[in-house]
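For this depiction, one protein chain was excluded, whereas all remaining protein chains were kept in their positions.
To keep things simple, chains are lettered A and B as they appear, and every chain counts its residues starting from 1.
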Amino acid sequence: MQASIKILKKIGKYLQPLFFLSPYLTLFAIFFIFPFIYGILISFFNWDLFMPENTEFVKFGNYIKILFDNESIFYEYFWSGLKNTLLFVVISVPLLVIIPLFFSLLFDLEPPGYRIFRIILFMPTVFSISAVILIWKWQFYNNGGFLNSVLVKMGFEEVPFLLEQPWAWISILVVTIWWTMGINMVILGAGLKNIHKTLYEAASIDGASYLQTLRHIIIPALAPQMLIVVITTIIASFNIYGQPDLLTNGGPEFSTTVLMMRIRQLAIGINARPGIATAMSLCLGIIMITVSLIQAKVIKRIGDD
Amino acid sequence: MPALKVVESRRKKVSFIILIFACLLWLLPIIWGVSTSLKTDQDISRNPISLIPKEFTLNHFKGLLTKVDTPVLKWMLNSFIIASVHTILFLIVASLAAYAFSILKFKGRDKIFWILIGTSMIPNVINLVPLVTMMIDFNWFGSWLALIVPGLGGVFGMFLLRQFFLGIPRELIDSAKIDGLGNFGIFFHIVLPLSKSAILVTGLFTFMGNWNDYLWPLVVMTGEDISRQTLPVGLSKIAGTYNYDYGLTMAAAILSIIPVVIIYAITQDKIIEGVSRTGIK
Partner (left out) sequence: MKKSIVLSLLFIMILTLAACNRMKAIITTTTTTTSSMTTNDGTSTTDTEDTNLFDEKVTISFWNPITGADGSYMRQLVQGFNEEYEGQIEVVETFTNEIDYYTNLNLLVPMGRGPEVAIMHSYLVQSYANRNLIVPIEDYIETSNVEINGSDYISDVFNSLYFENELYGVPLDIHVTGIYYNKDLLEKYDLEVPTNRDELVQTAKTVQEGETNLGNTVWGLPLSTVWPSEWIYTTALYQNNGLEIDSEGNPAFNSPEGIEALEAVTDLIHVHNLSPMNVSVDQDLFYFQTGKALYHIQGSWMLNDIIASGVNFGVIPLSNMFNDDGEDYSEHIHARSHTFVVPRQTKNVSDAKKTATMLFIKYLGDHSYIWAEAGQIPASNIARSSTEYQNLPYHSGFGDVDNFRVAAQSPYYHEAYSPVYSRVTSAMLKADYNASVLLDAAESEAEMLVREAKNN
């Protein structure tokens, strides 16, 4: 009797977690793990979406093509796309952390009306990418766009915002900051609220300047929020697609054609090459994971200091 | 401590000025969009800068609502239904899982959890092609199910919930256990009521993610009638078709953000409060 209750209890111990977890884990397995493994499989084939008889096993052929075969168009697509994506990550991530941090520090001082300001700055994050682009595209246009009309009125030359580098990247960056900054701002703001104000006071009594306080008290105390903010921002920046697709259409001269645009085009576009597309995305994935892990380590160290 | 007070009030003033300026900057594109959508075509080409239309016209909005290929209101409804159903289902599934990963104790719990987190680092794009084939296989291609279901296994929202749940004082749960509450009881009577704001925030992120998603609906609703598309996909088609029609495109953008702005204005308090109160540790 005693023993059977024990066994039942033991089973129950596993059944309950199973009950709580199974709906989620099932969905996760079907829609994340399964396609992931399926994707790895596809990357070793010259895959035909619809005619399996045309699908052939090419071993590492797709990887060799995109990584090493400089005669191949896919080598060109991969490396130029990756270069563009990396460039965007490198310039966007610091700004997408520093600018929200700056605003959240301002809000933390609780100046009059700060709630309303925060509402306004957070607002664009709830818009869809297409609405954002519709609004911004005309701001950047030449010959009648808002910004250029202002510049001309002020006696300057027009700036080809969407048509020449570095303006095209700057435009994409501006839109991205305008659109997505709010989330990071609120997360960091929540972190700041948790820091006891007595810490600041103690620091300023010790004669520490604001920057010193920032460096030695605020930033380390913000490490948990920073971790989330930095990692999600890195992932989001690697995944950039909508902004260049809709704003610059990958131009000028493919300089904003990011890797995701190439992958999407090869995944289902005209002349789809799913095998190549998945091989590219796996390579991109490995890079993303590596970068994220390094970042996580760095932030952890700052937090531990 | 008067010096400290002075410094603080000076800082407040400076931050106030910076924020006023930033907010104007943030609002300018929207204000300009509103004004352009209310201008006549002549006015748009003659006075692109002026923020006040010479004469107000609703023609762009009328045109938008009568054209067969710009059913903005229908797109909004579609997106709202899809994102709402998705969010509700996700919150149910993910809060159960988050409970298991935070409150329950079982062997390998953290291992499984970190495997999940690790997998979530894998860019979605790897799954793009296989998911398309799966959708075809399930006969979901072109169906809203393809927009609602696959994201339900998402890690980010579940991770947020778990972090919130971990913040619930252990003593509360232990004392509930002593009072004889089972896991379901603890889940429904302790954890959920304590996490209202957390659930709201997670729901918001989930809703927004789904509402704003562009790439996946673009792919999986390929070939479907324009009236069945989501808002981001529909709007992107306007951008392609009515390139030169500044007034019409601005009207579309403004119309599409009006309900969002209203909902946001009503709930922003809870959203921002929710994030700040719960914190993430």
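Some notes on this structure:
Please note the rule applied: a contact is a pair of C-beta atoms (placed from the backbone, for glycine too) under 8 Å apart; a residue touches a chain by one contact, two chains touch by 3 or more.
None of these values were measured; they are calculated from a predicted model.
Set against the missing chain, the residues B:S15, B:T133 or B:N210 yield one that touches it, B:T133. Against the chain not displayed here, chain B makes contact via residues 41-42, 45, 69, 107-108, 111, 115, 133-134, 136-137, 141-142, 222-223, 225-226, 237, 240-241, 243-244.
Where chain A meets the chain that is not shown, the touching residues are 29, 33-34, 37-38, 41, 46, 49-52, 71-74, 76, 141-144, 158, 160, 162-164, 251-254, 268-273.
Just so we're on the same page, only the chains that are shown with their structure count from here on.
For chain A in complex with chain B, the residues that touch the partner chain are 13-14, 16-17, 19-21, 23-25, 27-36, 38-39, 42, 47, 49, 103, 106-107, 109-131, 133-139, 144-146, 149-150, 153, 178, 183, 186-187, 189-191, 193-194, 201, 204, 210, 224-225, 228, 232, 235, 238-239, 241-242, 246, 260, 263-264, 267-268, 274, 277-278, 281-282, 284-285, 288-289, 292.
Those residues of chain B lying in contact with chain A across their complex are 1, 4, 7-8, 11-13, 15-16, 18-20, 22-23, 26-27, 29-30, 32-33, 36, 44-45, 48-49, 79, 92-94, 96-97, 99-101, 104, 106, 109, 116, 118-134, 149-153, 155-156, 158, 183, 187, 205, 208, 211-212, 214-215, 219, 222, 231-236, 238-239, 246, 249-250, 252-253, 256-257, 260-261, 263-265, 268, 271-272, 275-276, 278-281.
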